[in-house]
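Below is one structure, written out as structure tokens, with a few remarks after it.
Yeah, one chain of the complex is gone here, protein chain that is, but the others are all in their spots.
Entry: chain A
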Amino acid sequence: MSTMANDFSATRRLILKGAGVLTLIGLGIVPLDVTKVLAAANDKYPEEAFKAKSEADAIKALYGKTPEPSDKVKMDAPEIAENGAVVPISVTTTLADVTSISFLVSENPVALVASYKIPAGTLPNVANRIKMARTSNVVVVVEAGGKLYGVSKEVKVTVGGCGG
């Protein structure tokens, strides 16, 4: 085949690439934004909720509503945690149509610790290990059938897991 055609297409590609980059710069789009958009496309990470200091702000950022108390959510947490760096917390619920379960620690510098998406077919039972800066309420929020339910339990911490 002729090298002319190859040269032509290569040059053409370069020009197009250059033009594309220039357009991006012209619009003031920096590479950081591009990666953010890519991350958002893939089951997006709730960045804002994980920046919120207070538990109320985090829940609002995550769900846009406030939870109501429920006796159908059972949280298993220790009364006293000797090591705040590793506090085992688990939750089970008899609520139907659970879509999400989140764990928050009121007194942590960032209240939201973990948020789990529960698709249909996955059981609404989650166990994990979290850090606690000091004695605090641990809050578990369950989203079920479009409604929000919450339970809270105080866990006493003798050695903090977030302090310096």
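Methods note: contacts are C-beta pairs under 8 Å (C-beta built on N, C-alpha and C of every residue); 3 or more make two chains touch, one makes a residue touch a chain; residues count from 1.
FYI, contacts and distances are computed from a predicted model.
The chain absent from the displayed complex carries the UniProt protein name "Thiosulfate oxidation carrier complex protein SoxZ", chosen from "Thiamine pyrophosphate-dependent enzyme", "Thiosulfate oxidation carrier complex protein SoxZ", "Iron complex transport system ATP-binding protein" or "Branched-chain amino acid ABC transporter permease". Checked against the hidden chain, the listed residues A:59, A:73 or A:118 yield one contact partner: A:118. For the chain left out of this panel, the touching residue among A:72, A:131 or A:156 is A:131.
Listed for chain A, the residues touching the missing chain in the whole complex are 35, 43, 45-46, 50, 85-87, 90, 105, 108-110, 112-119, 121-123, 125-131, 133, 161-164.
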